[in-house]
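The structure appears below as structure tokens.
A protein chain is absent from this complex, but the other protein chains hold their places.
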């Protein structure tokens, strides 16, 4: 944003001083991304229902808004806004009302450092990826608030389980990203993408076998961070009825729903940026405009894989989930780090 | 409504949390309330409460004539109404010593085996839902719709038919039925491989069901568990083969038994797999029956008025859920003096507390799905 | 006019930290105290950014919010009948405590306004992540390894303590 602000002042000679314009632009950028992600989340909801339908030999939404029911999630959104927002009598009122906001903030704050093009990024933090991992832990606090606030035995069960799950899967996520950061040599997202320049073989996922394993580990662990099948224990319909958002309805429920899909896209975009060369075209380079298309295409492919997994795989039990988290993914992530380090020593490049 | 209940204080420990699963719960297959004593995730004891769907079938059966009771038998195990009808009707026919025409026997076998496939499809679909996979449910319903279209052609109803009467069947097979059934039988083989592909061979599904809810063979026999639950524990016992009724001895089919491929013998996976293999066997029976079905008048042996001689008879048939026993006592009038039904689901549910000791809450859901109970039949 | 906007944001973060800190100390319900701790850590992370320590800010959020706060919440939620436990103690010796607090406050103010802070020119924000990494791996390697061993010991200790001691016949 800093560079964009200077660029605007030089060319158009705006009277406004730099220190005011760049935060203002940052704010406007935030609003733009917020609306873009909200629309994106609604599109993803529609896409999920179509993918699920076609995988289950049926059609999915077809009526609302013409061709293949494209306006279905718009209609759902309006319905949810108009629906009565019930707050249970015995609920812990402030916690109950604040929980969706905290979850919403947690999942949207990660979009600040996601690069969508050569200079198309809200603020290229030097500690980019580290900030993203830190901010997503807000979601856990929001979930615990929701579980405790709704004063319902099942919701509390769901909140406890999801807190334990996300905390224990942050470790494989962090370690597998560390492997990619080692190869890139910097935490800033733009530099990571720049390090993957020069064609598909230079992307971290395909650069050395350890990094490819790290990519797979990251993808699995991020599935669990976002509570998607096969790790969707907290909202295990068949056991915990609906997990931590059992008591929510109307607008507040749509916050949780939107946050889940935004989180899904965020996780996929991070994987695309760190392992699949962000806005780089497969043949290297990639002008700013096409960069955006490349990132979104890669992220959408990964989101499609997440949806594909959801509609084929059954759900894991809690102890199996913890076993995979601690005893399978974490050791393999350590091995990837050691492997990448050795690979860099031997071949002198990431 | 506060229930006056004698809570045995023997094992109520302080830190134990008593969970109420049901009667309205997504995975209790009907109105069943389970009182579960848990210690964290581990289940200490389970106490089922039934009776929410009790519709006094046995009292009705005493005040209605024999043919009027048949629609009530439809509503016991509403997943396999044909088999319920057959169980009751064969009991009454044994009392009256009626010999039904050949064509009726073949129609009854075809219709009951198709209903067995439909019932197993439901249990396969909902078991996928209990474990968390959504797609198998819709695959199962695609085939089930084809079976329902055939039944609708025959007797006008999709689930509760009142089709098998004392001495015959209500309608003869319509002309399109044989072709539709043969087409279904040929396509169904491919669908079973599809089901195995999506659920049976899935590593997570095996992880969730192998070595869970193990029912040893001797406990199964002592609890009189029957049907796929008993065969899942390795006991090769099927009434259609070991105590042949109707014309099942003319068909060539084998009895699948749980061998503990993915865990120990008698775990959830075995019970589930026995049902999948059984669908294949039923398909073979229907295929053979369709080829050998003779011509004839289906209303020939239907008596004007059903009035069995004084006496009683306990008749057992093999329904998809297990061994349905009908104990008919007649006093010579047109109304039965007493009709007692022993339901296989009632028995399977009484073993549930035994299976769930020491399991986790997610396993309780898996075990309920594996014993495949329908509360309509449990509560009667 | 130049530093005007950043000053406003600084005071906002400072206010968040102080107020939520007060909330932690003074709130009557323990669960509210635990959750307002979230805002305190968030405020402190904001202040770190003003000091130019971006790496430390991210670490603060990750470790305190992502780890310690969740631990605290589990502790608060799992203890029995915590919600109706009043933690506000009665006031005692109100007057002497006010006097002592007043004196220390005055002393602090005097020190703040007394000293001559050297106003360093606004240094360009140089990135700390790389330098921290190099320092940790070179000059401060020994303390880094020592701390990691200490953490390992703590981890194993916690695991053995928490393991349900089945041997004590609890499984009656």
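Letters are used for the chains, namely A, B and C, taken in the order the chains are written, and counting of residues starts over at 1 for each.
Quick note on the criterion: contacts are C-beta pairs under 8 Å (C-beta built on N, C-alpha and C of every residue); 3 or more make two chains touch, one makes a residue touch a chain.
Operating definition for what follows: contacts and distances are computed from a predicted model.
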item: Per UniProt record, name of the chain withheld from view ["Heterodisulfide reductase subunit B", "Sarcosine oxidase subunit alpha family protein", "NADH-quinone oxidoreductase subunit C" or "Lipopolysaccharide export system ATP-binding protein LptB"]; value: "NADH-quinone oxidoreductase subunit C"
item: Contacts of the hidden chain among displayed chains; value: B
item: Which residue of B:68, B:170, B:211 or B:224 touches the chain not shown here; value: B:224
item: Selected residue (touches chain absent from view) among B:59, B:259 or B:357; value: B:59
item: Option from B:179, B:242 or B:261 whose C-beta touches the chain left out; value: B:242
item: In chain B, positions touching the absent partner; value: 1, 3-6, 50-51, 54, 56, 58-59, 94-95, 219, 221-224, 235, 237, 242-243, 311-314, 316, 323, 325, 327, 329, 331, 337-338, 340, 342, 346-347, 350, 379-380
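Please note the rule applied: only the chains that are shown with their structure count from here on.
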item: Chain at maximum distance from chain B, centres defined as averaged CA atoms; value: C
item: Whole-Å separation of chain centres (CA-atom averages), chain B against chain C; value: 61
item: Whole-Å separation of chain centres (CA-atom averages), chain A against chain B; value: 45
item: Chain A and chain C: spacing of chain centres that average the CA atoms, whole Å; value: 27
item: Junction residues of chain A, two or more chains touched; value: none
item: Contacts with 2+ other chains: residues of chain C; value: none
item: Chain A to chain C touching residues, read off their complex; value: 17, 19-20, 23, 92, 94-95, 98, 102, 125-127, 130-131, 133-135, 137-138, 140-141, 144-145, 148, 156, 160, 163, 167, 170, 186-187
item: Complex contacts: residues of chain C adjacent to chain A; value: 1-6, 31-32, 35, 38, 54-55, 57-59, 61-62, 65-67, 69-70, 73-74, 77, 127-130
item: Chain B residues within the chain A interface of the complex; value: 17, 19, 25-27, 41, 128-135, 138-139, 142, 198-199, 202, 204-205, 207-208, 360-363, 365
